[in-house]
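Next up is a structure, given as structure tokens.
Shown here: the complex without one of its protein chains, the others still in place.
== chain A ==
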């Protein structure tokens, strides 16, 4: 396949994944804000903007007025925000058009249909009463595209590049959420075990759609170390770092089988993958959670770049 098409598949799925993850973040933020008084709610909305690295752009647009509608409309649809959910969906669709010949009609139609619906839903500012519907739409689009992929695509190189895009992006997103919220998970003197802590912890889980899975596995007990372990090391949870990397390993392995040789990115992956097999959550906390996550994000970026280089995504 063309290097440019591999690039298109990779980014089509990165953008879709990112749009989905952003919408989960908004949902978690919205829920937090609902349960707080006005000034705390505003703090929650600000923290969402910070998590997404949009503080400067947002304040240039709205000043320090962190109201819900300002924040979620900025994240969802603002033209001044090149990383808006709408922009991501448009980018995804542009990539899908570019690789139209590499995807099935079902996959193309679910991408195109999702884009048309979202464009319509985001044509005007979204009021709080419709926010739930819009977020639902974003999630449903991802689910639909994934389903179409699963059900109709050949398991070949094209599929593997698509999946690698998804998992590189998902690992990055989970790590970034951990990176901004890590202090919530650190043992602290003042707040340990208060109900506020519980809400904060649950919010971290909610941001990655893991609250139910975690509760189910832990019989309702919340503890920060357990949550960190769950999001980093639990290979059963589809948004954990370990899960993303086990998938990346199998996608890269199947590429190597198809092509008959391994590339430099395979080596990088093996090194990165080791850390999940040998690491314990105790070790990670000892090393420093923040440091661990920072290192992971850098390594993940390096892996993505190496894949792009090894498979000639660009000249």
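Please note the rule applied: a contact is a pair of C-beta atoms (placed from the backbone, for glycine too) under 8 Å apart; a residue touches a chain by one contact, two chains touch by 3 or more; residues count from 1.
The definition used in the following text is that contacts and distances are computed from a predicted model.
Trainee: Of the candidate names "Cell division protein FtsX", "Tripartite tricarboxylate transporter permease", "Putative circularly permuted ATP-grasp superfamily protein" or "3-isopropylmalate dehydratase small subunit", which one corresponds to the UniProt protein name of the undepicted chain?
Mentor: UniProt lists the chain left out of the view as "Putative circularly permuted ATP-grasp superfamily protein".
Trainee: Quick one: say which of A:6, A:32 or A:52 touches the chain that got left out.
Mentor: A:6
Trainee: Which residue from A:80, A:113, A:150 or A:286 sits in contact with the chain not drawn here?
Mentor: A:113
Trainee: Which listed residue (A:100, A:176, A:249 or A:266) would be found touching the missing chain in the intact complex?
Mentor: For the chain that is not drawn, the touching residue is A:100.
Trainee: Contacts of chain A with the missing chain: which residues?
Mentor: These residues of chain A touch the chain that is not shown: 1-6, 94, 97-98, 100-101, 105, 108-109, 112-113, 116, 157, 161, 259, 311-312, 315.
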